[in-house]
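In this view, the complex is presented without one of its protein chains, the others remaining in place.
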C-alpha cells in the first residue's frame, strides 16, 4: 500500500514536449500525461469513458486530447469538448482529471482526494544559506550556483519502499557500490538519525575516507590528501522524496570553502505494488569544475544506480519467490543501521492508516 | 462468457490439408482439428484420455489420429481404435468429438450440446437477387460472380465482442483507418439499425464521400467524379458472424449497374475470454477489374485490419489494466452511434442466459 493524498513526481518536464502525451502508471492508476500546444500540463485517467480505450494513444489538439478510437476530445479538466458522431455532449461524458503541478523541471501529480491537493504545497525541505538554498529543489535548475546532471528516471521492478530503504541505509554502498563509489569508510560512521516532523527525517553519516578515484575526483580532492572528511546527509520526506547532501573536504578543512558539495535528488514514485519510478539528479554546488565534475557525477551515478536497480529487482524477486510482495510488515532482522528505515516506514504506515481511517469515516 | 450452442468458424479449409492436424482454442476448449487422408474433417478435444497428452501433437493415420505419447489411435467420432500396449480396448477409452461442418471454405464447430447441433443450420443470411445472392457465404467461392480476397485469419488478443463492437460502429473508421480507408464522411451518415430476428440485425450507413485513392480505386470510380454515394450495410448474426455489404456509385447512379459492390465477410470466434480468431474475406461482386480490384482490397484490408488488431489489443489491455476483462457489463458511456452494439450485446446476453437457465433446469 502507498499513501495517495500526497504529491508524487509523475514525469520530468523534458519528457513531454508541447503536443506530446505519455502513459504512466502512478499508484496503480494508469494516467495519460499531456502538454497542450501552449504548454499547459494535464493529467487524465488513461481511459476514455466511451469504450474504455487508452487516451494516451490519442493526439493532442488545440482544445484537448483526442481519443484514437472514435475521436472524442477531452480537455485538461476532464470535460468532453467534442463527440464526432453526434452534436450533443452528455453530462456524464467526462474523465477523471488529476491535480498536476510543474516546478523545477518536475511534473507532480496528486493521485488521491483532489480537494486536499489545493491546500498542500509541493514537497520541499527547509532551505538555508549557501548549498542549503537548493533544498527546495531549486538545485535542479542549472545556473552558476548549480551544475546539474539530470534529472533522469529509472523504471525499477521493485516496490518503491525497497528503494527508500536502500537510500536510508547507506552502509549498502560499501558492498553494492564497492567498485563505483568505493567508500567502505561509511561502515565506521558517526551516524545521526532524527525526525524533523511527522513526515520528515534527516539521516547523517560522517566518516573518514581515503579512497582513490573516481569518487575523489568527484570531490575535487588532490591525490596528495591522505585522508578526508566525508559526509552523507539525507533529507527525507514521506513517502519517497529525498535530497542527499554529500561532500568531502581535506581533513579539518571547511566544508563549504575548501570542499566539494553535491545535492543528490532521489524521488521514488510507486507505479504498482511491485514497481516504481526512480527520478534522480546530482547538483554540483557552485558548479565547480566547469561542467567536468557534473559530467563525472552523471557517469558515476548512472553506473552506481544500475547496481541499485539490479539489487532492488533481485530483492523484489526474492520477496515474490517467498510469497511476500513487500517488506512492509518488517518480518526481517532489524539492525542498528536500519534506524532510519524503521522510522520512515512507521511514518508512511501512519499516513496509510490515516487515509484508510478517513475513508472508513 | 460466450454462447456455446452455436456454430463457430474453427478454421479455414485451406489451413488443414489431408493428413494434417492443428490445435486451436475455441470457446476456452483446446481442440485438435484434423483431416483424414480421404478428406474428412474431425474435431476432437485436444487431450488423450490416457495421460492427457495433446492429441494435436500426434499423426493422422488411416484409421484416425495417433497420440504421440503412447500411440493410442482415435477415430473422428472420438472412439479408440488401437492401444499398442494391449489388445483390449476399454469402453471408456474415448475422447469428446465435436460436431463439425465444412462449407464454402470454412470449417465450423459446435462447442456446446452436441444434440442440438444436428437441428441447427449453419449461419447464413437471407439471400436475394444479384449481389445479395452471396449472403449465404457463397460469396467466398471464387467464380465469375465473385473475385475473392481471402479468407484469412488474424488471432487477436482481445475478447471477441470487442471486435464485434468495432464492426457494429463503423464511425471508428474515420479515426482508426484515417490513413487507409479515409472515409470521414461516415460521421454524417444516414444510419439505420434494425433487428431482423432474435439473433440478427442490419446496420446501415449511407453517406456522401469525396475521398481520394485508395478507396476510390477499390470502388472503381473515376478521378473526375467529385462526390459519390457510399454505403456500408452490415448483416450480423449472433454472436460473431457478419457480412458487410459495401460499395459506392457516382452521385445519383444505380448501385448495381454503375457502381462497385463488395461483400466483406467478418467472423469472430472466441478463443478465450481475452482472445479471438478473426476470419475475414473481401468478395468483389461480378469480379470487376479482372483480379486487380480484388488484389487491391486484399492489400488495403490487410493494412486496415492490422490497425483494428492494434486497436482491439490496446483496448483489451486497457480493460485488464483496470481490472475488467470485458465490456460486457456496459459500464461505459453510451453514444447514439452505439445503437447496434447495445442491441447486439443484448441479444448475445440473452443467448448466454438462456443456456445458463437450460443448464440449471
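We just call them A and B in the order they show up, numbering each chain from 1.
The working rule: a residue touches a chain if its C-beta (ideal position, glycine included) is under 8 Å from a C-beta of that chain, and two chains touch if they have at least 3 such contacts.
If you're wondering where the values come from, they're calculated on a predicted model, not measured in any experiment.
Colleague: Quick one: which of B:49, B:76 or B:185 touches the chain that's been left out?
Modeller: B:49
Colleague: Would you indicate which residue among A:6, A:300, A:337 or A:351 is in contact with the undisplayed chain?
Modeller: A:337
Colleague: Decide which residue listed in A:57, A:102, A:169 or A:298 touches the omitted chain of the complex.
Modeller: Considering the complete complex, A:169 is the one touching the chain left out.
Colleague: Based on the whole complex, identify which of A:187, A:202 or A:303 touches the chain you can't see.
Modeller: The single option touching the absent chain is A:187.
Colleague: Write the list of chain A residues that the hidden chain touches.
Modeller: 165, 169, 171-172, 174-176, 187, 311, 314-315, 317-319, 321-322, 324, 327, 331-333, 335-337
Colleague: Footprint of the hidden chain on chain B, which residues?
Modeller: 25, 30, 46-47, 49-54, 57, 67-71, 83-86, 90, 92-93
Quick note on the criterion: only the chains that are shown with their structure count from here on.
Colleague: Where the centres are mean C-alpha positions, what is the separation of chain A from chain B, in Å?
Modeller: 49
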